[in-house]
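What follows is a single structure, and I will ask about it in a moment.
Here the complex is missing one protein chain, while the rest keep their positions.
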Amino acid sequence: MHGLYLFQGENKVIKFENVSKTYPGGVQALKNVELEIEQGEFVAIIGLSGAGKSTLIRAINKMHGITEGTLTVNGLVVNDLKGKSLRKFRRNIGMVFQSFNLVSRTTVIKNVLASRVPDMPLWKSLLGLYSKTDKIKALESLDQVGILDKAYVRADKLSGGQMQRVAVARTLAQDPKIILADEPVASLDPVTARQVMGDFRRINKDFNMTIIINIHHVDLALDYADRVIGIKAGEIVYDGPASGVTRNTLNEIYGGSTEYEREIGEA
Amino acid sequence: MKDNIRKTFEAQPKTLVRNVLIALFLIFLMYWSSTAIEYAGIHQGGTNVARNIMRGLINPDRNLLFSTTAQGVPYLILETMAIALLGTLIGAILAIPVSFLASRNLMPKVISGFTMLFLAAVRTFPAFVYGLMFIRVAGPGPFAGVLTLALTSIGMISKLYIESIEDLDRGIIESLDAAGCNTLEKVRYGILPQLMTNFLSTTIYRFEINVKNASILGLVGAGGLGAPLLFAMSAYRWSEVGAILIGLVVLVLIVEQASSMIRTKLARG
Partner (left out) sequence: MSFFKNLFAQKEITLSNGKVVKQPRSIVPIVLIILGFFVYISVEITGFDMQVLIRRQRFFFDILKAMFPPRWDFASDVWQPLFDTIKMSLLGSIIGAVAAVPFAVLASQNVNQNSILRNIIRVVFSILRTLPTLIIALIATYIFGIGTFAGTLAITIFTFAIITKMLFEQIETVEMGPFEAMESLGATKTQAFIAAIIPQLLPTYLAFCLYCFEINVRYAAILGYVGAGGIGLLLDEKLAWREYSRAGMVLFMLFVTVVIIESMSRYFRKRLT
């Protein structure tokens, strides 16, 4: 299988060593981040909007670059990857977005099959000729998130929660080792949000999948994740088990803002 | 493999056969249509013509381009615009009753159906047919052009008017009804405001198109840039051809720009 060689060994470690990211305008999104995440951990990153959660998570698969320090994933220096090596690297990392990012006019299964495209010759992807193995894999992924029955339905006919599950199925069909989720439940109602978080927890347990989620619903973070990382103004201010998060911790992370008041009320 | 997965796999819609058939059909269509093309190679002297037109464009007849006589390009541009203006206005005004008759939400099906058919017939007549007919009535020249444009415009303008009418927001009319307005007031305050901007936008759009059409009508002898262009080409006076073409392109570009600016203003207010 492609790219597997990039992830040999048991502990696939994501390591941030003194990582900083400064944007051209001078804004510093990440400051001296030190972080190590082992394979199979379920990590939730919480903090205010603009604190650096997105930058942190997107640095892992180089959707955003870093300006200082070393970020390695299982020994591979992410900053050095480009072109073909970057793409091979990304095959092993799935990403789930807040706005689902599905192609609304095509069917659910075609959306999931899209994750097989990088491994196919160009002409086959142009004509939509997926192999039987690929199709079965896609169906299995859909089954894992519980929407197998919607396989041939057009994507825009689904509810928000269902669409996000299709997005999760799409990443599962990649056979990734790590799943990154950038505010995956922000657009969903509370009940559906919990269903999707439950999916993540199940995937984490069943596949020993590393799951790193950006989330601003503190209650969901505490209920589902094992480990919580709190970010404030680009710096990590808390890094420990979810059970260890106290009112003081949240105070520190959210710094007495109104967003914090709202979040605290739900925690 | 789990049972339900196998079942779902087998339930997949069989689109492959249909897609292949469509592709084959398209290929057949292309082959069939190419049988009509007689490519006799470039006509003798054809490359010369092309080169000469290029030359004519680069070195246009300055006299013609800037002269103020009735043969000069500026006057022709003015004439073309005048034809387009009158033709569009007349067409737009005549199109109003026609389009009301043809809209399905205002008229019974019989009337609207019949009017639609009538409109389709009007639209099928190629413009030059009307041109030739109107030349019988008004003599060759721009007047015939105006009449031709008016008739051809009715077709397209009506089509767009009908769309606006069928898109009418009934809610506004309902609220006027609830406020106790009579029919005339409902039309004046409920229907007209919704339609006015659309009608205006449509008319301006059609004017833009008619400017192009007006220049073509000259080929039939109905005034505008077309006739002098034809004469110049048949007489191989290439620099004149260049001058006229440049005038045409400039005219259309300016009208297009102005038209889209006005229409965006209308749409956004």
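All chains are identified by letter, namely A and B, in their written order; residue positions are counted from 1 within each chain.
Methods note: contacts are C-beta pairs under 8 Å (C-beta built on N, C-alpha and C of every residue); 3 or more make two chains touch, one makes a residue touch a chain.
Since we're looking at a predicted model, the values are computed, not measured.
Touch with the chain that is not drawn comes from one residue among B:V17, B:A36 or B:A178, which is B:A36.
The missing chain, though absent from the display, is touched by one residue of B:I53, B:I172 or B:I191; that residue is B:I53. Residues 3, 61, 63, 86-91, 93-95, 97, 99-106, 110, 114-115, 117-118, 122, 125-126, 167, 170-171, 174 of subunit A touch the missing chain (whole complex, contact as defined above).
In the full complex, subunit B touches the hidden chain at residues 26, 29-30, 32-40, 42-43, 46-47, 49-50, 53, 78-79, 81-83, 85-86, 89, 120-121, 123-129, 132-134, 136-138, 141-143, 145-147, 212-213, 215-216, 219-220, 223, 226, 229-230, 233, 245, 248-249, 252-253, 256, 265.
Heads up, the rule we're going with is that only the chains that are shown with their structure count from here on.
The geometric centre of subunit A is 52 Å away from that of subunit B, both derived from CA atoms. Across the complex, subunit B is touched by residues 109, 132, 135-136, 139-140, 143, 148-149, 151-152 of subunit A.
Remark: subunit B residues 1-2, 4-5, 8-9, 11-13 touch subunit A in the complex.
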